[in-house]
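A single protein chain has been omitted; all remaining protein chains appear in their positions.
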């Protein structure tokens, strides 16, 4: 949980409700319900999703923390009724699925597999997106925007080239895999089609970008306050994510020092800035004023139509793992959830720096900071 | 900070003392001072380090939390007197170094660069290693061991092959770059020599492994309790680390589902286990009983003998960045610190699961768990 | 929030829902819905309550964290639909009520009074009681029970004498003010009747007791881990509570040392115990094995039918404070909420000491501790 913004989620995949409580949001923020609904819809899209996304058109209600459409400084509650409620009637499972929480979870908690997979399910991310949507609404008030795009699906990787934020906003329009290149999009979709045919699944890489970030969010003074550490924590905690990297990321291993850092410049009307952005906008655990660029690798979906070998926990015999309805590829959705995670961490770091109990107050503080920066 | 184990560090690179306080360690743990000293020495080693490592042979004192050589359940204080104390006499700097906390820090905190770099310095990691050494002593009581090795320095990468924990323990012996392959070690050292000649620096990749981990540390139930998320947070918070990956990591993007997960097996005397370890020992945010395998990419050292372009903050003129004494490559040391970070997170997750105020009590709980597991 | 058990609540007095999320409860705990409902009913009772308690017969749903009636280790969500939903239509207020959050809240949050009082309302305690009911169910598994009784209402104070837990359980039956003495109960009710007649309100004192507590919950090692500090925090955070005391409490100021402490004894079958319980069961921040006895003073209800002087915030003119429907005396209900608060803190401290992810595991750990204690 953040230092100022804090949230908890609850809910099982086939339980009655998904819910979340978020506290620390200043008063006076107008809630754009259509925006939140839109974010949830974006999470459900993407070529290669399974049937469930069609069953549930998620719509979350904000059941606390508002008065006449605006936040009041109180905890905000999110509530979403699952349409497919049947948890208590679903059968127990005995063959843990490789790649899932099944085995470790049922041993840890002294439970059956059903009790584990219901909570471990990525259905929980509907609440992370809801919370993140609120964080985005807050950040928008300060000119901060966040976007994602898909960089790789299976063996198909977007050709590397410098992209502006605007290039991405524009480029992903119309792509069913949230990729900025039409040709690559088609190849990615073909890759997914192939996986479906092979009864296989695909992983990939998404990139999240945030622009309009002031210099100085996060801190170098203590490990747990570093902005990149907090974002990494959030992203790795997303189901299927196995790697996170900032800026050039793992490619920095092979880059010599002279080519690895971002030279500093200054212009009167612009203040300090960097000539490149290899660091992905974070140096010394702080935002450095450039766009934040972070990417995450998702392993392929673990639930397979051609199940892997497992063990029947009752008999200890080798058997194929159980199968639960699932997607072929969820990387585009992963990007949307990744945006929400990054939004939450940025909003928390923003409030940690600027304080303020009302949007008005936080804005006063922020404006003063911009004035101060213009004099440094 | 962890849920049970919590620590804070303090100290500047040229200040009087580095210090830390760690709380939550059960009573009755015997402190092996030579082991702690050895860990600090390991942190100082590695081909490509600068002059400072020779000035200071770090020796930390444990100044609280012990009685007759054993922990008493009270907070443990670590204290290390810097030998090179001169912070108040060191000159102010005006040309922020690209890749460092300098610019963002001095703008955020309304300070000069000196005030920032003194705390942002990786000298702080001497405390993380101290805390981690204690965590290792605790884990050792339960048969858990942690090691690291260097996988890449600059463009030289260790050839990929399956390695046992023992292979690594044995392999790194005698290597000045903590690499298991003699030939690759030599190439890595040549790479560092070249960088020195070019007045350049090198980054790389280290891998940390932990063995003897019981199934079920961490949890799938809430994002912030996931073991991989907590380890990622710790590692990204380490100076220079820009990417973290578990198991096959970013290579999982291109791996199809059928080859990406770890099939499950069972043997009477061994219980459940996996046929492979692509996940790096963590599934669903929990340890799955296999070795934990995590690697981190360090960018090349940001302080360059051929300084990059920067801006003089007094005049706003373009100038070369300031230079502070520094290393050429710190990846082997990074691995040692990475071990400490992983040790802390594992010890915290271990205590979260098993509880116990004394080592005796934690051991009773652990033994009961092993008995229970043998019946599942 | 606790270290292991953590909860958040959300909801406004006239909003759509009250809700809470509780995490950290082990798996395998059977939920007794009737018990939870009963606790909520107890909270609504008590002589001197206003009309609202009759409108709403609170019934909370557990919407997440269960499978077939038992906990699964996942966060538990509580949901209660308010019957009197009209927050957005309620008029704004301009005359802050003395004794309430109104003035400070609307200045702090840059809001009107309505936005503040809706969240500051003691209606929120319906969630604290829900969470506490779950904590009680957990504690019951270990033989821990919690009760409260009313010691004072207005100027009527229960005569002081030693009471056993059983005396209280038995004594309060049938009392509309939850007082163990029939005669005192009648006087208390007369005091409330008088207050109603005078268009006045009454405060008082309730005492909470917990029995069956093992020695060693909480800790002396750090201020924030002290059991009494955590309980005090919880109780003072309850609306209207202005004082908290343990055991003899403020009377210890005038008690000389020789009469202020509890002598220690030992019996083979019973282990260590104390000859008296002036400390209220907590020494050095830890449970000492005796009953925990804590009492809290509630100020009289701040909403008065004869409103106090205030200021019209639009005109700055002196005017009488606004009036919202309210109770005359809520001390008996305060006791019920106090039980819930104490239950939560005890359950958290219990899990901190014993760990365990399933009820089975926590029980194993607890049994081992009892065995160990019997040998000391």
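All chains are identified by letter, namely A, B and C, in their written order; residue positions are counted from 1 within each chain.
Please note the rule applied: a residue touches a chain if its C-beta (ideal position, glycine included) is under 8 Å from a C-beta of that chain, and two chains touch if they have at least 3 such contacts.
If you're wondering where the values come from, they're calculated on a predicted model, not measured in any experiment.
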Contacting the left-out chain in the complete assembly, out of C:246, C:350 or C:366:
C:246
Contact partner of the left-out chain, one of A:70, A:222 or A:259
A:222
Given the contact definition stated above, which residue among C:108, C:140, C:186 or C:363 touches the chain not shown here?
C:108
Per the touch rule stated above, chain B touches the missing chain via residues 6, 8-12, 15-21, 23, 26-28, 61, 63-68, 72-77, 79, 87-88, 108-111, 114-116, 118-119, 357-358, 360-361
Name, in rising order, the residues on chain C that touch the hidden chain in the full complex.
1, 8-9, 96, 98-105, 107-110, 116, 119-120, 128, 152-155, 157, 195, 198, 200-205, 215-216, 219-224, 226, 228-230, 232-239, 242-250, 252-258, 260-266, 268, 272, 274-275, 279-280, 283-289, 297-302, 304, 306, 308-311, 313, 316, 318, 321, 353, 372-373, 376
Where chain A meets the chain that is not shown, the residues are 3-4, 23, 73-75, 216, 219, 221-222, 351-357, 360-361, 364-365, 368-369, 372
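In this text, only the chains that are shown with their structure count from here on.
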Distance-to-centre winner among chains (Cα means, whole assembly as reference)
A
Using Cα averages as centroids, what's the distance between chain B and chain C in whole Å?
44
Give, as an integer number of Å, the spacing between the C-alpha centres of chain B and chain A.
26
Could you please state the distance in Å, as a whole number, between where the Cα atoms of chain A are centred and where those of chain C are centred?
38
Could you list which residues of chain A touch at least two other chains?
8-9, 108-110, 116, 119
